[in-house]
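Every protein chain of the complex appears in place save one, which is left out.
In this document, chain identifiers A and B correspond to the written order of the chains, with residue numbering beginning at 1 in each.
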Amino acid sequence: MPSLGADMDEGTVIEWLVKPGDTVARGDVVAVVDTSKAAVDVECFDSGVIEDILVQPGKAVPVGTPLATIGTADGATAKPVPVKPAAPAPAAPSAPAPSPKPRPPVAGPLVRKQAAELGVDLTGVRGTGRGGAITRADVQRAARPRTVTESPPRAKVTPYARRLAKELGVDLAQVVARDGIVRAADVRAVKPVPQAGKPAAPVVDRTATTRQATAKLMARSKREIPHYYLSTTIDMSVALARLAELNRDLPVERRVLPVAPLLRACARAAEKVPQLNGFWNSEGFEPGEVVRLGMAVSLRGGGLIVPVIANATDLGPVEMMDRVRDLVTRARSGRLRGSELTEATITVTNLGDRGVESVFGVIHPPQVALVGVGKVLERPWAVDGLLGVRPVVTVTLSADHRATDGHTGARYLEIVEKLLTTPEEP
Amino acid sequence: MKEHLDLLREMVRIRRFEERCAELYSSAQIRGFLHLYVGEEAVAAGVMSELDPQDAVVSTYRDHGHALARGVPMDAVMAEMFGKVAGCSRGRGGSMHLFDASHRFFGGNAIVGGGLPVAAGLALAHAMRGEPRVVACFFGEGAAAEGEFHEVLNLAALWRLPVLFCCENNQYAMGTAFAKEHAAGDLALRASSYGLAAWSVDGMDVLAVKESARRATESIRAGGGPCLLELRTYRFRAHSMYDPERYRDKAEVARWRDLDPIDRLVAVMKHEFTDDELGALEAEVSVEIDHAVAIADAADLEPVTDLTRFVTSEVTP
Partner (left out) sequence: MKTTYREALREAIRDAMQRDDRVFLMGEDVGSYGGCYAVSLGLLEEFGPERIRDTPLSESAFVGAGIGAALNGMRPIVEVMTVNFSLLALDQILNNAATLLHMSGGQFPVPLVIRMTTGAGRQLAAQHSHSLEGWYAHIPGLRVLAPATLEDARGMLWPALCDPDPVLIFEHNALYNLSGELSDDAGPVDLTRAAVRRQGKDVTLITYGGSLAKTLTAAEELAADGIDAEVIDLRTLRPLDADTFLESVRRTHRAVVVDEGWRTGSLSAEIAARIAEEALYELDAPVRRVCSAEVPIPYAKHLEEAALPQPASIAAAAREVVRGG
């Protein structure tokens, strides 16, 4: 049975035009075949004598089925008309022998809706309607609770709120939804539950006290420390390209943001310029043993908190990002450990999120330097004498002129720039 | 004459190739649509014999004859029909989309009339660069009802584009007879109304086709602007492999078979060549075809991992 069209799977012989014993030549029409569309003449591609008719008229057979055998003229039997079976069509599976399957429940759309609302699984419901159809009464009967416990209706929670709740350890059941939908703000509004067995801590207006502490510190800084300020604008395209590469293999929640390479660069530059990494006291400058990088985090409701990244120079970009994420989250929910709040040897304040281009901050005594990082912005940029557009960031240094002078500060910024713009950063 | 032998060889190659394709399609090794050129060989053979390698060719879905006559290697065409990566389009095109950059064969096109604008553009580039080239654009008489035909003939005449429009009038646009397709029946006359030279040619006489193509290409290369040849021909087989041919009667087909272009050329050549020499040609062609089928059969399929390649260019200049 030849293939006579792209969509032909089987055909039926209507009429044989030859019989066993007839001599045929290549190209002769030997039969008429009915496909689903019309009757078509079928030619043979061999010459010889018809031996056996294998398929009688009226029977539908698949494409590729031998229809007749042709022998050579001297009587020797040739193989049946060779037909190469078609390469199996990749997508269409052959129809399986019908096996008994459970019939899907018969129920109209209203009944289904009701079942869904009542949480009834229709496959378990016996239908008493016509032909075994499930009626609303059937659904209601099935919905009547046999036990007392009833699952509460599923709350509407936005995906972000759900994720945030998990991160902050907030029980969604405790969250009050404003308009029936729980959002991130609602999750954050939940106060942490006091530990059972411990006396409830006195309610302290944390916001006010933080503000006061910050105010005192800043005033003292400005009073005592002679600040000088330096600024540099850095081409971030190399750093961002590297980030993009890293992020390709990372799940969404661990994607690395520009803050990570920026903090790394600030830390490693501080390692190379130790005069900026340490404390000023009555004896003069005392260098820090290692770089403990303070990262200024703004608190909702105002005020600043500065968690410390302890071994900032050792962290790779992904680890740095993880650490930053963790610290910021816990900083904002007031769950930092004491050890994380002390002894920063140099601090970075990153106001890029706020959309600020450059920030000249106030040094946190007894430190001698504060690095300011602005937003990564696209700007026109000169590259090899041509005008291009590059993502750039402005990094500033506020430094204590008692401990260092401009030359040292400039060196620091130069190293930061080098670390960010050099492709093969180990 | 050698010229006659070359023409005959070309026509016989096409004829036997098409017959073999019919067989391969029946055994489902070739799939999809298959539009055979049997009966029309004189058109491809005659026109291509007047083109240079630097000219360009645009064809239709009935493109096997054009591709072979243009010089696209037979194995590459057969492999394409089998969907193999060794095919001239890497198996991506199939029967209707044969392409070969090295022979400046700019494709079979499945949209009736779809190749005409592209042919005009190819010619425009030649004209802008002052090159004495010809773009041969093949299409059926059915395309002369499509808007593109009218737009392109007008544009080509207006800008004097070096296009040789080859209208293969085989009397039927799929199943629609000529008289039911066109109100004004003289295609050459209609074409000339756009301001270009057009004439009708007996498409079953390869020598007449060749002569008309020679005159037309000479004129075009000399800057005479586009020409249209209405080549009156006939396809002996159905429109495509699956076509019950309800629209024409067998007596008509038989009448046209009497005008078989191969028989006619052989009749002319009887005085120049012996039966043995002609038989040798058939044998040569048979070997070539068997070889092409064997190569196509043994060739590899393109790996599925390459599926999304060639949507955009891989080499950026």
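Quick note on the criterion: a contact is a pair of C-beta atoms (placed from the backbone, for glycine too) under 8 Å apart; a residue touches a chain by one contact, two chains touch by 3 or more.
On a predicted model such as this, the values are computed, not experimentally measured, just so you know.
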Give the residue, chosen from A:Ala161, A:Met236 or A:Ile305, that touches the chain omitted from the document. A:Ala161
So which of B:Val43, B:Met81, B:Ala119 or B:Leu229 would be touching the chain we can't see? B:Ala119
Which residue among B:Phe17, B:Tyr37, B:Phe82 or B:Phe99 touches the omitted chain? B:Phe99
Touch as defined at the start, partner being the missing chain; which of A:Lys113, A:Arg178 or A:Arg402 qualifies? A:Arg178
Even though one chain is hidden, which residues of subunit A still touch it in the full complex? 158-163, 178-179, 181, 183-184, 244, 252-253, 255, 353-355, 375, 378, 380, 386-387, 389
Residues of subunit B touching the missing chain are 56, 87-93, 97, 99-101, 106-107, 109-111, 114, 116-126, 128-129, 135, 147-148, 151-152, 154-155, 158-159, 309-317
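Throughout what follows, only the chains that are shown with their structure count from here on.
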So, in the complex, the side of subunit B touching subunit A is made of residues 23, 25-29, 31-33, 241-242, 244, 246
In the complex, subunit A residues that touch subunit B: 2-6, 8, 35, 37-40, 45, 63-64, 82-87
